[in-house]
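Every protein chain except one is present and positioned as in the full complex.
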Amino acid sequence: MKGMTIIVKNISSFVKVLIFLFGIYIILFGHLTPGGGFAGGVIIASSYVLLMLAYGREFAEENLSLSMTSKLDCLGALLFAAVGLFGLFYGAASFFWNFIHQKSWWGEPFNLLSAGTIPLSNIFIGIKVGASLFLVILILSSFRLETSASEKE
Amino acid sequence: MPYALCFLLFMIGLYCAVVKKNMVKIVIGILIMEYAVNLFLVMLGFRWGGRAPIITAEDMVGGSLSELFVNSSVDPLPQALVLTAIVISLGSLALMISICIRTYERYGTFDITQIRRLKG
Amino acid sequence: MTIPLPVFVAIPLVTAFLLPLFGKKGKAAATALANLATLLLLVSAVTLVGQSRVYEIGKWSIPLGINLVLDGLSCLLLLAISVVSCATMLFSVRYMEQYTSKSKYLSLFMLMVAGMNGVVLSGDIFNLFVFLEIASLASYALVGFGCEHEELEASFKYMVLGSIASTFILFGVALVYGNTGSLNMAYISKAIQSSGMNAGLAFALCLFMTGFGLKAALVPFHAWLPDAHPSAPAPISAMLSGVLIKSLGVYALVRIIFNVFGVSVSVSWVLISLGVLSMVIGVFLAVGQWDFKRLLAYHSISQMGYVVLGIGIGALILARGGNIAWASLAILGGLFHLVNHAVFKSLLFLTSGSIQMSTGTRQLKELGGLTEKMPLTRTTCSIASASIAGIPPFNGFWSKLIIVISAVQAGFLSLAAVTVIVSLVTLISFLKIQRYIFLGELPENLQEVKENKGTMAIAMASLACLCVLMGLLLIPSLRESILEPAVTVLTDGMRYSTNIINM
Partner (left out) sequence: MAIIFYTLLVFIIIAAFIAVETKKLLSAVICIGAIGFGASIMFLFLFAPDIAITQIVVEVLGLIILIRATISRDRTFIAGDREFFGMIVSLVIIFLIAVAGILVFPETLPDFGTPIFTETSNSASQTYVEEGMEKTGAANLVASVILDFRAYDTLGEATVLFTSIIGATIILRKKTKKLLEEPDL
């Protein structure tokens, strides 16, 4: 499966950057405009999936390998849990305590840094959802090689 | 009336999941059921002539929230639930499809009546 | 020092996220970390016995945020979950050497424990749905861990039925939100108390009962259990029938019926009929089985019938306004049997795993005469079969006795007779197990069978002595601290909301 025709390859290599940028925008401005961690993460995953469909699995593997994605996936989840636990241990308050906003360290409404831990957890959720969904598609397609191998012999 | 249509969609999904023989068709039936529940949840929070629950700069009258926004905004809680439910349905879809692919590789068919190794 | 409640979910989740990072070479470290986590959970569950607290997440007051509720019932379930998961984790250290990718197995195991702890602690019905989804997704994947023909088909059947049940429960949650306007269990029961049950809430209750009944494998919905348990690896089927169907199915059903919707006569009759049906059908299907684990799976269904019957009788007495002492006795019998069944059923599955590991088969016909080859498994298996059949000194006998007494007290002589007959049939089928596996002559191909030493032995031995000691739970001093608060939580039903709000 060596990917699609030249036209698709050229366009997708350009469009992938745009999709990726759009995903980053959706994640970062999650607390101001509609969107957020989930939508942005899925958009980032779809940019990598586009690359994989256009160029074939091996090319995508070099770009973002299987083990790297699963590490990112676990890392994103751990960081999100850390945001929750930090609230627990820091002010001895409760689990998901929005300590940045409650202590009003920085940011006033309507600009990028405004909502305390919400942008932070948006970013971590975005990493996690993006990495895990790309991992699913990668696993599903890598499994195909094994079946076609068994069909051959 | 839209609630009844949502419930009808839920029934179609349940029918497909229970009656169909093909594994992928069963997965499609469950997916339809989850779509129906998500639609139903968002409809619960709808308000005629409402607005999306996102506060923009002009909603702020002086320091506080304008009265217009407060009694015209749609309910944000079901939308939060639906966001979670959508990603849950994607996760269970991924697991189901991987089971289907693996059984296809073992059995050579998607038809569950032929996969009858298990009795009882 | 007071342990914050989210620790019960945070520890297993963080270990679950860490475990896949270990990879091939770090297998020993991964197993050690997983065992440490389950041990930590056990210790914190034991320290929390008898307390009851409400923990608001994010310091939001009750209706705004989610709150975790620790009362008698959830404390009892937490204890059962942590005991069984600790023993099963010890057992699977060596048993899972037969399979590859052990760190992923451990991570899914910890996720299942986190899901169950989340379900038992949560005070918010949507949160209960999310953690129920985590625990069941982890168990779907774990049932299909071996990727053989039967395991894949069993896990697909279990997954389809489980997903249908989860969608029913989500639909019920949506209906309850549509009718009462809040997701918090305390506020819903207050709204139901004030505005009464309209048709929509009754329909939501039916949806909940089908959904949680399917998760608890009660009879009309038990199709997945006899396939899922035998094909799962032994420690997983021990967890599945030991704790998963209890905490996801029966606990959620009981919590919703007693504390949120309030007990009514028709609901308690449905509970009693479900209990009796699963008791009778489970045991009669089990008699004809020749596969050791499939026989145990059918017995799980019938033992769950005992639990639901005991709680149903208590609900009926409460609904009819009979005297509270009888109702609390019936519920005490049901809950005590729930905990006993968790211990001895998981022990039975662990012994079947150790037999399968050393002999390679689990068909009763091909086994025989293992007494002198596998002495420890022999003793633990006989202790567990004695307690499941209800032979006096062991724990199964006491809880069945209480259920029978409460049935007679409440005037259901026929139910008491059915319970006694079913426990007799259980005794017969477990004698069959003893006869075919341990007595009789040793078949020639099993000569060099040897006992499983190491952590498997420790796990089985600890569960066996627990089986023996559980009978002591009934002496007044221990009972007041563990069983009694769980029963009072259920008997005072709708006052749950007032306790939560002013706690």
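Here the chain labels run A, B and C in written order, and each chain numbers its own residues starting at 1.
Following the convention adopted for this analysis, contacts are C-beta pairs under 8 Å (C-beta built on N, C-alpha and C of every residue); 3 or more make two chains touch, one makes a residue touch a chain.
Worth saying up front: this structure is predicted, and the values here are computed from it rather than measured.
Colleague: Specify the shown partners of the omitted chain in the complete complex.
Modeller: Looking at the complete complex, the unshown chain comes into contact with A, B, C.
Colleague: I'm checking contacts with the chain that's been left out. Which of C:22, C:140 or C:158 qualifies?
Modeller: Final answer for the missing-chain contact: C:140.
Colleague: State which residues belonging to chain C touch the missing partner chain.
Modeller: The missing chain touches chain C at positions 6, 13, 16-17, 20, 28, 57-58, 60, 63-66, 93-94, 97-101, 104-105, 107-108, 111, 114-115, 118, 126-127, 130-131, 133-134, 137-138, 140-141, 144-148, 152, 155, 175, 177-184, 191, 198-203, 206, 357, 454-455.
Colleague: I need the residue numbers on chain B that touch the omitted chain, in ascending order.
Modeller: 1-16, 18-22, 24-25, 27-29, 31-32, 35, 38-39, 42-48, 50-56, 65, 69-71, 73-77, 79-84, 86-88, 90-95, 97-102, 104, 110-111, 113
Colleague: Can you list where chain A touches the absent chain?
Modeller: 26, 30-39, 42-43, 45-46, 49, 53, 70, 73-74, 76-77, 80-81, 84, 95-96, 98, 101, 107, 109-110, 114-118, 121-122, 125, 128-129, 132-133, 135-137, 139-141, 143-144, 146
We take it that only the chains that are shown with their structure count from here on.
Colleague: In whole angstrom, what separates the CA-based centres of chain A and chain C?
Modeller: Here the centre of chain C sits 36 Å away from the centre of chain A.
Colleague: Quick check: how many Å separate the C-alpha centres of chain A and chain B?
Modeller: Result: the chain centres lie 22 Å from each other.
Colleague: Which positions in chain B are in touch with at least two other chains?
Modeller: In chain B, residues 102 touch at least two other chains, as defined above.
Colleague: In the complex formed with chain C, which residues of chain A make contact?
Modeller: Going through chain A, the ones touching chain C are 70-71, 74, 77-78, 81, 84-85, 87-88, 93-98, 102.
Colleague: Which positions of chain C touch chain A when the two form their complex?
Modeller: Result: residues 4, 6, 10, 13-14, 17-18, 20-21, 55-59 of chain C touch chain A.
Colleague: Quick one: in the complex, what on chain B touches chain A?
Modeller: Result: residues 52, 54, 57, 60, 83, 86-87, 90, 94, 97-98, 101-102, 105 of chain B touch chain A.
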